[in-house]
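Before I ask anything, let me first share the structure, which is written out below as structure tokens.
Heads up, one of the protein chains got dropped from this complex, but the rest are sitting where they should.
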Amino acid sequence: MNDLILLAILSSSLLPGLIIFTLAEESVRLRTTLNLTGALFKLLFIALLFFRVAEREYAELRLPLLADMELVLRADALSMLFLTLSAFLWLLTTIYAIGYLENSPHRSRFFGFFSLCVSATTGIALAGDMITFVIFYEALTISTYPLVVHRGTPAALHAGRIYLAYTLLGGVVLFFAAVWLRAIAGPLEFTPGGVISGLDPSLYGSLTIIFALLVLSLGVKAALVPLHSWLPTAMVAPAPVSALLHAVAVVKAGAFGIVRVVHDIYGIGFSADLNLLFPLSVMAAITVLYGSIRALAQNDLKRRLAFSTVSQVSYILMGIALASPLATIGGLVHLVHQGLMKITLFFCAGNLAETLGIHKIDEMDGVGRRMPWTMTAFTVGALGMIGVPPLVGFISKWYLGLGSLAAGQPWIIIILIASTLLNACYFLPVLHRIWFNKEQQQWSKSTLAGGRETIWPLLAPPLITAALVIFFGIFAYLFGSPLYWVELITTREYGL
Amino acid sequence: MTAPILYAGCGIILFSIGLHALLVRRHLLRKILAANIMGSGVFMLFIAAGARGEGTAADPVPQVMVLTGIVVSLCFTAVAIALAVRIHNLTDCTTLAVDEESSID
Amino acid sequence: MTEILLGQHWFFWMTLVPLGAAVVAFLIPQQARWIGLATALLLPFFALAAIAATLTAEVQPITGGGWPTPLGIELRRDGLALVMLTVTAVVGFIISCYALGYFPARGHHSSRARYFWPLWLFLWGSCNALFVSGDLFNLYVTLELVTLASVSLIALEGGKAALTAALRYLFIGLFGSLAYLLGVGIFYGAYATVDLALLGDIITGTSLDHAAMALMVAGLVLKSALFPLHFWLPQAHAMAPAPVSAVLSALVIKCSYVILLRLWFEVFVSLDTVAVGHLLGLLGSVAIIWGSLLALRQERLKLLIAYSTVAQIGYLFLVFPLARNETMATAWVGGVLLMMTHACGKAAMFMVAGTIHHTAGSDRISRLAGAGGPIGVLVVVFTLAATTIIGLPPSGGFFSKWLFINAALVTGQWWYLPIILSGTLLAAGYVAKVLGWAFLDVKRSSYPVIPWVMKWPPLVLSVIALLFGLIAYEPVQIALLGAPVSGPIFMEAGP
Partner (left out) sequence: MTEWSSQLVLIIVPLLPLLLVLGLTIPALRHPLERLAPLAAIPGLLLALTPQAGAPVTISWLFLGAHLGLDATGRTFLLLTALLWLAAGLYAHSYCRKYPNYRRFWIFFLATMSGNLGLTLSLDMVSFYVFFTLMSFAAYGLIVHEGTSFTLRAGKIYLWLVIIGEVLLFAALVLAARIADSLLMKDVAAVLADTSAQPLIIGLLMIALGIKMGIVPLHFWLPLAHPAAPVPASAVLSGAMIKAGLLGLLRLLPLGHVALPGWSMALISLGLLMAFLGVAAGLFQTQSKTLLAYSSISQMGFPLLGIGLGLAHPATWPLVAGAISFYALHHGLAKGALFLGVGMILNLKGTPVLRLATLAGVLIPALALAGAPWTSGALAKSGLKEYLFQSPLAEVQTLVVLLGLAATGTTLLMCRLVFLLFKESEQSTSASAMGMWTGWLLLIIVVTMGGIRPVWLTGIRPEQIPKLVDAAWPLLLAALIATAVWYKRPPFSRNWNVPAGDMIVIIEGMAKRLADAVAMRPRPALPQLPRQPRWQNLPMLLLLWDAEKLLRQLTVAGVMFILLLLVLLLL
């Protein structure tokens, strides 16, 4: 049975994107309407699906490809998690971008590609088998490139080249690994518990190599050390791009892919049997620490945030690699939580850059007085990253900690502690600067009515996400909260 | 040595001579002639292929083919000569210049 | 009459209509544009009708002129012919639209338009004739017609460089087809038939057969511009006017390749072709790397695209070593898929290059700097079309590479894997190079207006190229009708 709602979800961003390409630069209103309508419709469709999936009624759509291959779109609980996250943040980021790019050139191009990116992310979330996943994954790679180089400066082009070099290399390896696995194991539908555990033991060697290839290739986007260098470089992109794509869509696509591979292709049990997960957890742990340590030395705000992303995304992988239900909860819920927190931070960084021209951390002295709201959101995001309770970051860490003990790998706790300390080391001084240092330079006074620090489109999104960071931390078990969903997923994955 | 094999051998030899000339001779007219000689070699081979043993009438099909081939060859020669003339008119040159990355802008 | 409408003769019409239109267009040059456009509009429908007719009837050869084979002309109505006809019709239609803008009716280039249309329709007809030809000699004749038309089209530009390129192309073409013809002669001498199917059944594999195969393969390799015999291609393709470049790269190259494909899977099957396959695979591999690296080095867009074609031809030739017994279908479908999708993508790319040349005064890549507005659309078209060249999903290039890798894995020829994958990366590299210039932010004076036929039709083609993987199910099923291969397309390797 084909569920056209999946197609509707996909096209609610694709169609506006395609139309936007054709629009003239000046037709601001039409473009804005298209963007927002698309985003709202996408959320509406997702809401329609939401309850069905909660009742284990998975929507599915199949299109034949070539001969015995299919394009499979399916909305299971894990899809919904990523889908809802990306769709909701898309709406916010669109609003933000409308404000951010006011009066800048090439807006049609920007929003067009932006919508394409979101469509690709949606596709990744909805992909029901490996082939579909690879298709959308590569689409994401390509459609992000124009956004990275959007500014057109030599630095942006340089970043774009590096981005492409990394991600395409990763993409090629992923492609190869997928073909190989398909050749060995037949159709690769994402199935809880995995699809390949019944294979002949003589293939286990190949399966191990394929797993390594898959993880490495997906790890490029997930910014696993040592494949992370593109991410900080890509920070030359405009703030909405850094916010949605680098904090959420692109890196999460990699992490999400690894989740799919471990859970739904190899299966947790089988990958643990093959001893594949321990190296993954070590890699993730190294990334967590390395990212934080590099973040310490950055003076550029966005670069610091980027290295923080490098570090934080690997929490997800750590949770997956620990292979215990609680750790899985911690990892998966961090997928959403990290997205919320990091997008808040990037929005705020963008506000600083756009409103006051601040890019460096040592220019941020006393900026809390000039932009109190933005900086409050920033503070919430930063504290959440550190894992301060009751913010969402704490929930993730709590479950990761419990899970690592349940998996019998208490050393992860030490990593968590070290990472928390490092996070504190690179965020708290910034917070101190913001709130307690004297202003060192004169900023133009706010000229907006009502003493607002900046225009609404720039202000509202970070405030909303920051509020969610608090809300989902305090009301962690509410119906539909990330934790609720993730428990649902984990129960289904482990068959509890 | 039977006649067909002789013909075929001659055809091959003609083909080779033409090939050699096509590659080595620089004057365009010589090259065009060389191509024609190559063609003739191939046609001879076809004629030979049409032989169906002593006393039997030759297979007509290769002859049909050769006729067609000659027409094609004629067309080619015509076009080639036209081009060569144009090149000569444009450049006062009767050879095929080894042009480098010549640009058209 | 009903029989004609029911489609037993759509194949004839596909050949005859363009040829006839060519003659008319030549005779009435003032109306050449409209005659050409009308024909181009008709042919996709003919192609669809032919597909419909074939799907409803059994695949059987039909002969023209009422003569039995070998004197009569036998038409192949198999899947390969159908898809090639369709692809040619679609690509040809788009190119025709584009040419309307490229060769304006007025202005000092109007003479070019006058000759373009008849020649192009002539070429189109010849291509169609080639695709439906089922015997060795007809293949030769149609191939020569194609070459002849191509030579004339290259020379259309009229400059020294174009004329030289045309003449070189002519010699090469002649050279290659004579070698091929020599092979035909040998076969005829041995088996007294030139019918592909017949020959495939009765061939025994003597050393003479082998020699014939060698001659034919060498000739076709030369005409397909496989490394190291690709030397003529970049010049010829880059010197020609943009629509012609598109035709050459998208369709003409495929003609000789289709012949080789037919020969390899229908005639040479009884011969020991493993070593030859490896040789072709080796040359193909070198071509992939060589062409891609040189494409990276180019500063002119058309040359870059032309070298990209050299690389893509390399991929096409990987079919031959990869098609072993069990992976016959895998490799064959991969090749056919690549042909179709490459035709769409490459045509769109050349059209973009032509438009940029037309707009910016040069096709130097650096002219793309600061591309915005009208040029921005072209960059999008280029990018979309390039996805299939790189092999990104969901393009057809992606799936054909998938199939090649699958075949390589199953047959254990792992050495093709790094070649295929690094070819992908290099392709991404040269595409990114173009894009990088396009995104460079510099202020530019405004461009002249681009006629819409030069923007949107290529966009359509590039979208087709991009989405070909998603719509490839039907084309592949059609291509497999009466195909010489069988078996599952996606092979699964044993333990």
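The letters A, B and C name the chains in turn, as written, and every chain counts its residues from 1.
Everything below uses one rule, namely that a residue touches a chain if its C-beta (ideal position, glycine included) is under 8 Å from a C-beta of that chain, and two chains touch if they have at least 3 such contacts.
Quantities reported herein were computed from a predicted structural model and do not represent experimental measurements.
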Which displayed chains the unshown chain touches: A, B, C
Among A:Y204, A:F436 or A:W456, the residue in touch with the chain that has been omitted: A:F436
Touch criterion as defined above, residue of A:I395, A:V430 or A:I489 at the omitted chain: A:I395
Given C:F171, C:Y188, C:F350 or C:F382, the one touching the chain that is not displayed: C:F171
Per the touch definition above, residue among A:L61, A:I142, A:L157 or A:I265 touching the missing chain: A:L157
Touch with the omitted chain, as defined above, among C:F231, C:W456 or C:Y473: C:F231
Residues from chain C at the interface with the omitted partner, ascending: 168, 171-172, 175, 179, 210-211, 213-215, 217-218, 221-222, 228-232, 235, 275-276, 279, 290, 293-294, 296-297, 433
Residues in chain B touching the chain absent from view: 19, 22-24, 96, 98, 100
Touching residues on chain A - with respect to the absent chain: 154-155, 157-158, 161, 296-297, 372, 376, 383, 386-390, 394-395, 397-398, 401-402, 405-406, 410, 413, 416-417, 420-421, 424, 428, 432, 435-436, 438, 451, 473-478
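Methods note: only the chains that are shown with their structure count from here on.
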Chain-level touch network, classified as line, ring, star, complete or other: line
Chain occupying the middle, per Cα centroid: C
Most remote chain, CA-based centroid, reference being chain B: A
Whole-Å separation of chain centres (CA-atom averages), chain A against chain C: 42
Interchain centroid distance [CA atoms averaged], chain A/chain B, Å: 66
Multi-partner residues of chain A (each touching 2 or more other chains): none
Set of chain C residues in contact with two or more other chains: none
Touching residues on chain C, where the partner in the complex is chain A: 333, 337, 370, 372, 376-377, 380, 383, 387, 390-394, 398-399, 401-402, 405-406, 409-410, 417, 421, 424-425, 428, 432, 435-436, 439-442, 469-470, 472-473, 476-477, 488-493, 495
Touch list for chain A against partner chain C, complex: 21, 63-69, 71, 105-106, 109, 134-136, 138-139, 141-142, 145-146, 149-154, 156-157, 160-161, 164, 168-169, 171-173, 175-176, 179-180, 182-186, 199-200, 202-203
Residue ranges of chain C in contact with chain B within the complex: 70-71, 137, 140-141, 144-145, 148, 151-152, 155, 157-164, 166-168, 170-171, 174-175, 178, 181-182, 185-186, 188-189, 192, 194, 235, 238-239, 300, 303, 357, 361-364
